[in-house]
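Part of the complex only, each chain left as placed.
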Amino acid sequence: MTATMPPNANPGLRRLNAFRFSSPQTFYPLAGKILPYFAWAAVVLGAIGLYIGFFVAPTDAQQGEAYRIIFIHVPAAWMSMFIYVVMAFWAAMGLVFNTRLSAMMATALAPTGALFTFLALWTGALWGKPTWGAWWVWDARLTSELILLFLYLGFIALHSAIEDPRRADKAAGVLALVGVVNVPIIYFSVKWWNTLHQGASVSLTGAPTMAATMLAGMAVMALAFWMYAIAAALARVRSIILERERQSDWVHEYARSLK
Amino acid sequence: MIKTLRLVIHRDLLLALRRRADVANSLLFFVIVVSLFPFGVGPEASLLRAIAPGVLWVAALLAAMLALARMFAADYADGTLEQMLLAPAPLTVVVLGKIVAHWLLTGLPLVALSPVLALQFDVPADAIGVLVASLALGTPVLSLIGAIGAALTLGVRGAGVLTALLVLPLYIPVLILGAGAVDAAAAGLDASAHLMLLGALLLGAAACALWPVAAALRIAVE
Amino acid sequence: MLEGVDLECVRGERTLFQGLDFTLERGALLRVAGANGSGKTSLLRIACGLTPPAHGEVRWEGKSIRALKEDYSKRIVYIGHANALKDDLTARENLLISSALAGLEETAEQVCDALERFGVGGCAMLPARVLSQGQRRRVALARLAFSAAFPLWVLDEPFTALDAAAVADLQALLAAQLARGGSVMLTTHQEVEIAAANVRRLDLL
């Protein structure tokens, strides 16, 4: 057990079995095994969600067909915020416990988060043109979402600018934690300032104000995005593990076994 | 602790006194940016008045951003930063001292000079008051947020761009609120909501910025 | 007493050292020796707490320096490769500020005395920019003259750029530190004799 632990893991962690998979070496094959399930789930759910969104859901009375963007826009916007929080969580774990895998997870999540943020912005802009008559307005939610994109990009840029991977993990981790303040701002911006953008219409407490099919479509799409995000992060973390551990014996053995 | 704070501020002001030109630097940059516009845009008064709040705030933001490079880099290069990390006082106090000194040297002069420049652009008197207030509340936020970017990119290849990339998105709200306040005042509206938000930003930044800066400095020196 | 336990240092992809242990008692001097690039500077920085080791820990009087934090900083003086002088401040101002930062309350006269002791009294009012290489090093080292209260001195190549007179001054200061029960950890490529019983040597490969 101890032999498989990263040498710089916190000594306290070595005794805990629950942290077994915080070792890159044990996590690598596990990630490889579960990855295909998530990938397939993403494909299947995505197909179902898009079918509901574009064929089952009724045309909107006010907005016509344009509103169908909602099935991508809203789940993407949710994911963009959620992934950031998860990324910051892993970054914090990495900073506090000095576990390498947590920092690798944070690094692996960033591009996916940036992708969803970009998607939310892009679909939002596409939607804004017919509904508000402008691609872009400087409203609080839109601005804070744009800032979220820049935070993701800044995280990626800072990480790649620092050569020493350990230092890069730590510095980028600090940045990720600083950026967390932006997430509640995005989420509550429509409540705190009255803006052009739609307020929350889905909440856990109140009754949904949307048609059930629309809600179902959005929920399925959100699930699909979830699965995709997990699959992409796992795939990326696997390659990060190989790259970082290329000096170690187990990677050499693994490479030999592939031949 | 107060002693260390005073020491750090005193040291940075003394250094600035020795290199007076360095302080003049960001002030001069501010003045240059603002004054070049009439050359570029042409001398039409109404046009100039319309863009004045934007030009002044953009110039202040750029001046603050460029001054960030000087915040920790020199101390990092000559080994003083290591000594600060090894000092018995908590690092956050040292950081606070450096940020305060930085604002005194780069933010305060802008605030003080802005009315004169605003007059050039024929900004109405009420709006000038709001301009000064918005800069007085906004420039410390720029220094606080900027310190995080400056510390994170210390000793990194191409630190300049990276700092800009990290810091600018966080600066945009300050710019929108600041220029918005002046615009509102120039249009005869009430600017106090904008100013209150700026004040809230300042409090938030002061409460949250010191820890990440200290952490980033520790990482940079490793 | 300073102890390093099972230390490992990794730079880039190279492991500089691994499983390194050392102890430094009161009144002892530890000279870290080794070829260029063997990791002497890295070890000294680990000992001060500037760089965390990849593995292992450093203990002061039995407690980990990670846990002690500022309590440990209060006990050490570190003088690195870099002199930590501000080019625009005079030698005197530089020294005043570095002593204040270390929590000392030296007066201007005491600072001038220290400079005098290191043969740079004449440069006290010159900006550090115009000093020669050796004079800069002397100004940085002058801090040691009033660091008797710090039980641990960590010095990285203190003798570089110094002429024979300055080397002798520094040797005397080191001997005094050892005599009063303080410890010294240093690196040097020059063979330097320190008149003390307890001089040990740690070789890095």
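In this document, chain identifiers A, B and C correspond to the written order of the chains, with residue numbering beginning at 1 in each.
Convention: contacts are C-beta pairs under 8 Å (C-beta built on N, C-alpha and C of every residue); 3 or more make two chains touch, one makes a residue touch a chain.
None of these values were measured; they are calculated from a predicted model.
> What is the full stoichiometry, given one copy per chain type is shown?
Listing the labels with their copy numbers over the full complex gives A x1, B x2, C x2.
Methods note: only the chains that are shown with their structure count from here on.
> Between the chains shown, work out who touches whom and classify the graph as line, ring, star, complete or other.
complete
> Compared with chain B, which chain's mean CA position is the farthest off?
C
> Which chain's mean C-alpha position is nearest the mean C-alpha position of the whole protein set?
Of all chains shown, the one whose C-alpha centre lies nearest the global C-alpha mean is B.
> Averaging over Cα atoms per chain, report the distance between chain B and chain C in Å.
Roughly 37 Å, centre to centre.
> With chain centres defined as C-alpha means, what is the inter-centre distance between chain A and chain B in Å?
Between these chains, centre-to-centre, one finds 33 Å.
> Quick check: what residues of chain A touch more than one other chain, meaning two or more?
163
> Which positions in chain B are in touch with at least two other chains?
Within chain B, residues 222 contact more than one other chain.
> Can you tell me which positions in chain C touch chain A when the two form their complex?
On the chain C side, the touching residues are 8, 11-13, 54-55.
> Provide the residue numbers of chain B that touch chain C in the complex, in ascending order.
Within the complex, chain B touches chain C at residues 3-4, 7-8, 11, 14-15, 18-19, 74, 77-80, 82-90, 221-222.
> Show me the residue ranges of chain A that touch chain B in the complex, using the header's touch definition.
Those in contact with chain B are residues 95, 138, 143-144, 146-147, 150-151, 153-154, 157-158, 161-163, 167, 170-171, 174-175, 177-178, 181.
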